[in-house]
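Right, chain A next:
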Amino acid sequence: MIDIVFLVISVVTIFSSLMVVRAKKLVHSAIYLAGALIGTAGLFILLKAEFIAWVQVLVYVGAVVTLILFTIMLTRKGEEE
Partner candidate 1 sequence: MSLYTYLLISAIIFAIGAYGIITQRSGIKILMCIELLLNSANLNLVAFSSFNGNATGQVFAIFSIAIAAAEAAIGFAILVALFRVRDTINLDNINILRW
Partner candidate 2 sequence: MAALISLMIAIPLLGAIITFLTRTREQARSIALLTSGLSLVISLILFSRFDSSISTIQFGESYPWIASLGVSLKFGLDGIGMPLVLLSNIVIPLTVLFAWGETKQANQFYGLILLELVGVLGVFTSLDFFVFYIFWEIVLIPMYFLISIWGGPRKDYSAIKFFIYTHVASLVMLLAIFSLYFNAWQVSGVPNFDMFYLLKNYSVIESPLLKDAIFLALLFGFLVKMPAVPFHTWLPDAHVEAPTAGSVILAALLLKMGGYGLFRVILPILPFSGSPGKLISLMAIIGVLSILYGTFLALAQRDLKKMVAYSSISHMGYVTLGAAALIPLSVSGAMFQQFSHGLITAVLFMSCGVIQHSAGTRIIHDLGGIAKHMPKLAFLMLAGFLASLGLPGMSGFIAEFLILVNSYFTLPTFVILALFGIVFTAGYHLWAMQRAVFGTYNEKLGHIHDGADYGIASMAILVLLIIFFGLNPNPVLTMMTTNANQLLNFVVLRGVIT
Partner candidate 3 sequence: MSYGLLAPEIILTIVGLVIILLGLLITDKSKNMIGYFGAAGLVVALGYVLKTMTAEGSFFYNALVIDPLSQIFKLIFLIVSLMVVIASISYFKDNRNQDEYYALILLSTVGMMVVASANDLVALFVGFELASMSTYVLAGFEKKNPASLEAALKYFIIGSLSSALMLFGMSLVYGVTGSTNIPVIIEFFKTNPMMATNSLDIIAMIFLVAGFGFKMALVPFHMWAPDTYEGSPSVVSSLLAAGSKKMGFVAAFRVLVLALVAIRIDIQMTFAILAVITMTYGNIVAISQRSIKRMLAYSSIAQAGYISLAFVVMTQMSVAGGVLLALGHALMKGGAFIAVALVGYMVLSDNRNAKNLDDIGNFAGLGKRAPITAFSLLVFFLALAGIPPSAGFIGKFVLFYSITIEAVAQASNWLLLVVIIAILNSALSIYYYARVIRYMYVLPPNGEKIKEPTPYVVAILLAVIGTIGIGIYPEPFIQMAMNAASVLGV
Partner candidate 4 sequence: MFSDYAALIVLLPVIAFVLTLFLGKKLPHGGAYLPIAAIAGSFIISLGTFLEIYPTDGIVQQSMPWFAGMNLGILIDPLAVVMLMMVSFVSLLIHIYAVGYMSHDPAKPRYFAETSLFTAAMLSVILSDNILQFFISWELVGLCSFLLIGFWYHKPSAAAAAKKAFLVTRVGDVMFLAGIVLLYVNMSEIITSRAFSVGPENFILQFKTMFEAIPLINPTQLTYITLLFFGGAIGKSGQFPLHGWLPDAMEGPTTVSALIHAATMVTAGVYLVARTFPMFAATPATLSAGVPDSLLIVAYVGGFTALFAATMGLVMNDIKRVLAYSTVSQLGYMMLALGTAGAVVGAQAVGISMFHLISHAFFKALLFLCAGSVIHAVGTNDIREMGGLFGKMKITGTTMFIAALALAGIGIPFINIGTAGFFSKDMIIEKAFEYGELKGDFIPYAFAIIAALLTSIYIFRLWFMAFTGKPRSERHSHESPGVMTRPLMILALFALFFGFAHLGFYDYLNKNFELMTGEKAALEGESLQMSPIIVLLPVIVGVLGLLISYAIYHRRMLDMSKLVSTQNPLYKLLLNRYYEPKIGADIIGVKLTHDVVAQSGEFVDRKIIDGLVIDNIIGNTLFKLGEFVRKLQTGVVQNYASVTILGIGLLIIILRIKFGGT
């Protein structure tokens, strides 16, 4: 059971990471980044580091990704990408 969960989470994480790079639109990249980070948080939970997982979600997903989205908004000019 744990194995399957682990497998799913890791596949999601790796896929999301890959899509961060491969996505055409910056916004999609940012969403995938959030996915990858959350996936990692999942792995943290599997590693019995629940506190770190929470910090990860709060700080990364909550703060960093938001920051990224803001930046994308601020640096968008016309019909870029």
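Quick note on selection: all candidates are chains of the complex that A comes from, given by their letters.
Just so we're on the same page, a residue touches a chain if its C-beta (ideal position, glycine included) is under 8 Å from a C-beta of that chain, and two chains touch if they have at least 3 such contacts; residues count from 1.
Just so it is clear, the structure is predicted and the values come from calculations on it, not from any experiment.
Touch, as defined above, links chain A to just one of 1, 2, 3 or 4 in this complex, and that is 1. Taken in their complex, chain A has these residues touching candidate 1: 2-3, 6, 10, 13-14, 17-18, 20-21, 26, 29-30, 33, 36-37, 40, 43-44, 46-49, 51-52, 55-56, 59-60, 63-64, 67-68, 70-72, 74-75, 77.
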